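This report concerns only the one structure given below.
Left out: one protein chain. Kept in place: all the others.
Chain lettering (A, B and C) follows the sequence in which the chains are written, and residue indices restart at 1 in each chain.
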Amino acid sequence: MAEKNNPEYDFKWCPGCGDFGVKKALEAAIKKKTIETEEPILNNVVIAGIGCSGNMVHLLEGEQPYGFHGLHGRTLPVAMGLKSSRPDLNVIVVAGDGDFLSIGAEHIAPQAKRNLDVCVVIMDNAVYGLTKGQSSPTSEEGMITSSTPYGKTEQGFDPLAYYLSLGISFVASGLSSKIKDLSELIYEGMIHPGFSIVHVQSPCTEYNNTYEILKGSPKKGIEPLAKPIDESHNPNDLKQAMEIVDTSNIPLGILYQSKVQPTLTQRFEDLTNKSKQKDIESLLKSYSV
Amino acid sequence: MAEKNNPEYDFKWCPGCGDFGVKKALEAAIKKKTIETEEPILNNVVIAGIGCSGNMVHLLEGEQPYGFHGLHGRTLPVAMGLKSSRPDLNVIVVAGDGDFLSIGAEHIAPQAKRNLDVCVVIMDNAVYGLTKGQSSPTSEEGMITSSTPYGKTEQGFDPLAYYLSLGISFVASGLSSKIKDLSELIYEGMIHPGFSIVHVQSPCTEYNNTYEILKGSPKKGIEPLAKPIDESHNPNDLKQAMEIVDTSNIPLGILYQSKVQPTLTQRFEDLTNKSKQKDIESLLKSYSV
Amino acid sequence: MKNTDFVVRFAGEGGQGFLSAAIGFASANTKAGYHAQTFATFPSQITGGPTWMQTRISIDPVLSRGDEVDVLVVFNEYAYETHKNEVKENGFILYDSDQLNIEPSEKVLGIAFEKLAKTTGNARAANMVMMGALAELVGVNLSVLEDFVKERWGDTSRYGEQIVPQNIAALKLGSNEVQDRGFKLAEIEPAKPLNTSQIFLNGNEAISLGAYSAGVEFYVGYPISPATTILIWMEKNLVEKNKFVHQVSSEIEAITAIIGASYGGKKSMTATAGPGFSLMSEGLGLAWMAEIPIVVVDVQRGGPATGLPTKTEQSDLLSSITPAHGDVSLPVVAPGTVEECFYATIEAFNWAEKYQGPVILLSEHGLAERQQNIPKPDINSLKIENRIINQSTDNYYRYESQGISPMPIPGSPGPYVANASEHDKMGDTTHLPERHIEMTERRFKKLEILKDSKYEYINSKSEIILMPWGGSKGPGFEAFEKLQEKNIDIGWAYTMFLNPLPEKLLIELQSKKLVIVPELNYLGQFSSLLRSQGVNAKSITQYTGLPFKVQYLVDQITELSSKR
Partner (left out) sequence: MKNTDFVVRFAGEGGQGFLSAAIGFASANTKAGYHAQTFATFPSQITGGPTWMQTRISIDPVLSRGDEVDVLVVFNEYAYETHKNEVKENGFILYDSDQLNIEPSEKVLGIAFEKLAKTTGNARAANMVMMGALAELVGVNLSVLEDFVKERWGDTSRYGEQIVPQNIAALKLGSNEVQDRGFKLAEIEPAKPLNTSQIFLNGNEAISLGAYSAGVEFYVGYPISPATTILIWMEKNLVEKNKFVHQVSSEIEAITAIIGASYGGKKSMTATAGPGFSLMSEGLGLAWMAEIPIVVVDVQRGGPATGLPTKTEQSDLLSSITPAHGDVSLPVVAPGTVEECFYATIEAFNWAEKYQGPVILLSEHGLAERQQNIPKPDINSLKIENRIINQSTDNYYRYESQGISPMPIPGSPGPYVANASEHDKMGDTTHLPERHIEMTERRFKKLEILKDSKYEYINSKSEIILMPWGGSKGPGFEAFEKLQEKNIDIGWAYTMFLNPLPEKLLIELQSKKLVIVPELNYLGQFSSLLRSQGVNAKSITQYTGLPFKVQYLVDQITELSSKR
């Protein structure tokens, strides 16, 4: 199966959906990586969440990587099992804000503390797309959705600040319509040795169309909410990264990157050096009567 | 059942366990609250996690509050259901570091964003006591436990920094051996209108005895790791609180308190003002053919 | 000869707006005293994609979606190709000649809906042209639709003066077009007088209204198809003093939160579908163990795991009875019709409060997405059970008696620990063997009081009994009627109460030669359950994601019963 051609697959994104841009960026990043590393595309695995965004794994065009489309909220544990046992693979997670930050939220901190070497691409539309428009953790307080007809009664969740507070070793923020920039961020995340998250604003044209707010409209005098991070920013400086997140609305670019923390794979290799090589006969022998 | 007298209950904490101190502090705090508010003890509900710590709910002496001892990691959702539907009750959660920060970690952020008005008391011994000594999220990297015989391969998790980053509206830190201070912190947490966490260092004498490190030993020239927060600290200042957590080892006292955020109960009351009072006849009528 | 019953199928692309027309057509007919049921299958994508909906209209209550199509209305090429073969021999195909072109024939009729509508001055009346044409085709009096239009858009302050006359004109244009070209199925018989007023709704709305009637006070849930609309209903309507509703962060939070609320004395419910239901396993065990009344709605969808979110199936039965480790046997109520969705929800609450534990309401995608007219429930005649609350102040022990014991409520006398571990009379943990025996028996004995539930039992003398469950009731009963017409000796048994089964019915079934169970799953889950209880049962299974067709059942039952 080189190229994909599947008449039975029956999901399509709505016209204008931000996920189209993310798809192009991801395809380009994977392609770049396979070219630079001269590794086959078969070394790539895309692990998808459940949501409109997760359908990415079926929609990728061109030569196909491996894919995993499992349960709502469980991309990270699957990635953890796969990458820790197969460090040779390039493991990419794609998921939505609901999948990653609501039902799947428990899985983020553990990977941060282990520095699992996978690259996560979040398509944040601040809404549950696939279930037709309920509020998500990143929806703002007061937002009207089908599940919050009188306005959302929770504070909005700030994912970038959260990632930084967990010490995740690569944190970037992107916008789905800036495909080239985004592709670069994803590529950087993939080659970063450790846990990397590229959090993408990917508007849902059907239930929460934020294009205008994000990109701004000179015509209507609307300032863009999403703006590139100042070039002077030093991504190795966590404090500075936190300040940017605090003060700017939606900063675009690499917020933070640390290469000092060992990856989970490296940590486990250290253990194997400390333990003796085992074999079944000697193990059995230790139970001899 | 005024006083408790139960010959069939068969759990005891080990001699010297930190949880004894937390128990005394909690008993005193509940007592103080019932006296100050002139409410009966029956208005108090203690919701316990699974762990040595969770046995608190059976070990409380004197006049008994209501109790709930459910599943490992699920104290907060139970508390959420109870408090949101019964705002008149005083709801207290008691749990261990494993229960609260590992399997139950997903439930913290949602309550923070809703500002659920319950008081959480965490007994942190940086180990799984009840299952006999495995590593927990707060165990330090490299720590040797039964499940990490060659040393823990994850970074230790900093709970105080985590709580602050989520904007939890009351965050305090205590030590199980300082019963009076601790009791005061718990009392303050209980009367705080919103989500409050009192995170207690409560050493496990059996699997991770940290008394000496925490309290220090002048004889051996060991500086105490746990020290009271400077009196000059302004608990309404989140930035300052974060700095304390960053720089001091284990600060004792109230780190942060904010009373501006409305509680979940207040938020829901706002909704009821926005919506029309319903009745079954008018609801049925809207489906008439 | 006049018609008594017909089926119209509408097929096109999602977003073309014909779905509301299909529902409107059904609704209009119910206003005229006919019975209607819609059936839809949606693609998983959000906008667009091949969609179709079918409306069955009858002078009698409608039991199933209808096996064959009398009139097919198509809005694009793909729809025509996909559905054309399902039209009856003497049926018609009506197509939107604005959108596609089909070789005309005496069976096939094209009308330019929008073009004609424009002549009324309102292009958006295209649906009305279509409905007018349809009315003429199937022999429904145009006044039925005219009345509908007048009621729907009659509020001139809101809709203006134009809409009603424009729409009525459009209806006539469509109707005339058909008349001119001489197409006609048959006149439909006049509607029979109804002695109760009707409401028109889907299964999830009926469940929501049932919960409201039962007095639900606390609802939290997490979105999941096809249960999401219950959450949305509650978010809109449960916002009242002393009630609470919230979208929570996961199904695990949902199940444990409703347990917390019920422990606090509130009637509590959540609704979910398969994947969410599986996540609730541990919580369901907690409610069973600590004896906390809750209602959990599982609106079944297709397949294991993420499965088939937009298809129907009845494959969660076994896992809903023993969803968790340990000795548990959860009460399960499964409605078979939209009307039963309402009553089953009330029964589920009654059961939960009576036996003090979790009850599963097992609905289906096929019920949730079906619109149907049902008699408006008489609220005053409902029997609502409320929790027995402890009033005693001295030395009351929650778990002392062997049997139902009053529940203490926080704030009132009788403090105890609700405990997921094995416990003694006051709820404290204990490991004594005698206590585990006593408490296990206590938990199971409580199920006894649920065994006197209602059931249907027809032709009870027959040695072969047909016994579908859940949404297969409708096609099952239609098949049963057909078999009776053919004088095949077969009985009918049915109950919404699947666990525990009504005791008398179970004893009856145990004496039968064969109990035939049509069910939408692979394993034959209900028949296996019956066999484990000493009944010689055999399933007719189907696992297509779609409901049974009546003729298929008739054939299968005939074969099975003749083998014996």
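Just so we're on the same page, a residue touches a chain if its C-beta (ideal position, glycine included) is under 8 Å from a C-beta of that chain, and two chains touch if they have at least 3 such contacts.
Computed from a predicted model, the values in this text were never measured in an experiment.
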Check: Any idea which of C:11, C:324 or C:341 touches the chain not displayed?
Finding: C:324
Notebook entry, point to check: Given the contact definition stated above, which residue among C:288, C:342 or C:469 touches the chain not shown here?
Noted result: C:288
Check: Of the listed residues C:136, C:313, C:339 or C:424, which contacts the missing chain in the full complex?
Finding: C:313
Checklist line | Absent-chain interface as seen on chain A, which is shown | finding: 1, 6, 8-11, 40-43, 45, 47, 50, 55, 57-58, 64-71, 74, 77-86, 88-89, 106-107, 109-110, 114, 268, 271-272, 274-275, 277-278, 280-281, 283-284, 287-289
Check: Touching the missing chain, which residues of chain B?
Finding: 10-15, 50, 52, 69-73, 102-103, 105, 128-132, 134-135, 137, 146-150, 153, 206
Check: Which residues does chain C use to touch the chain missing from this display?
Finding: 43-44, 274-275, 277-279, 281-282, 285-286, 288-290, 298, 300, 302-311, 313, 315-316, 318-320, 322-329, 419-422, 429, 431, 433-434, 436-437, 440-441, 444, 521-523, 525, 528-529, 531-534, 543-546
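In this section, only the chains that are shown with their structure count from here on.
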Next item on the list: Would you kindly tell me how far, in whole Å, the mean C-alpha position of chain B lies from that of chain A?
Entry: 31
Notebook entry, point to check: How many Å are there between the centre of chain B and the centre of chain C, using C-alpha atoms for each centre?
Noted result: 43
Item checked: Of all residues in chain C, the ones touching two or more other chains -> 236, 239, 246, 249-250
Notebook entry, point to check: On chain B, where are the residues touching two or more other chains?
Noted result: 106, 109-110, 114, 268, 271, 274-275
